[in-house]
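Apart from one protein chain that is not included, each protein chain of the complex appears where it belongs.
And then subunit A:
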Amino acid sequence: MSQSPTDHTDDAPPTTWKKGDPIAAEGLPTTTGDSIVGRTVTINRPAAELFAYFRDFTNLPRFMENVVSITPIDATRSHWVVKAPAGRTVEWDAVVTDETPDRVIAWTSEPSADVANSGRVEFRDAGARGTVVTATIVYDPPAGIVGKIVAKMFQREPAIQARRDLRRFKQLMETGEIATGSFTRKQHDEEFA
């Protein structure tokens, strides 16, 4: 039985709840899945700069390991090509559902998508520390729990992926590059293939 968000008496973000319905509490569309991932990172750059980089979806493959490409269709719609386990890719169209410049960008996959998902990224000014960036993603794990296990084996599990992607976004914004332990150009290209 799901509880209403008001059952919670603490101030913890819904994505960290042990009980209740965090997806409803976050106001994300429940039609796009039953799994939710939330990650927060503080980036030592102004919110406007981070928002501008993120809002240009063609930039996302630079730090999102799973995303092969995102092609804008019009002002709010875009076509996503994303890696799936076993060398396959999945594709869908997504539409921007909420946009407040320098503050919020949210999107959801269109109903025809094989892997339903939606996401929201918030940028909150944190003064001398820069900007607190919170990413919340709701998705339908491919083929239920088995798919989730397979995805985890291939390190395509969204919870791990979201954390790593946000770290790369932070590195790119703060240092202008993405740290690598690779040795040769060939190794590096394989790592970021």
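Rule of thumb we're sticking to: a contact is a pair of C-beta atoms (placed from the backbone, for glycine too) under 8 Å apart; a residue touches a chain by one contact, two chains touch by 3 or more; residues count from 1.
In this section, contacts and distances are computed from a predicted model.
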Practice item. Determine which name in "3-oxoacid CoA-transferase subunit A", "ABC transporter ATP-binding protein", "Threonine dehydrogenase-like Zn-dependent dehydrogenase" or "Erythritol transport system permease protein" the UniProt entry assigns to the undisplayed chain of the complex. Key: "Threonine dehydrogenase-like Zn-dependent dehydrogenase"
Study note, to complete from the structure: Of A:Thr30, A:Asn44, A:Thr58 or A:Thr100, the residue that touches the missing chain is A:Asn44
Practice item. Identify the residue among A:Arg55, A:Arg77 or A:Arg164 that touches the chain left out of the display. Key: A:Arg164
Revision key, fill the gap. For subunit A, residues touching the missing partner are 42, 44, 129-130, 160, 163-165, 167-168, 170-171, 174-185, 188
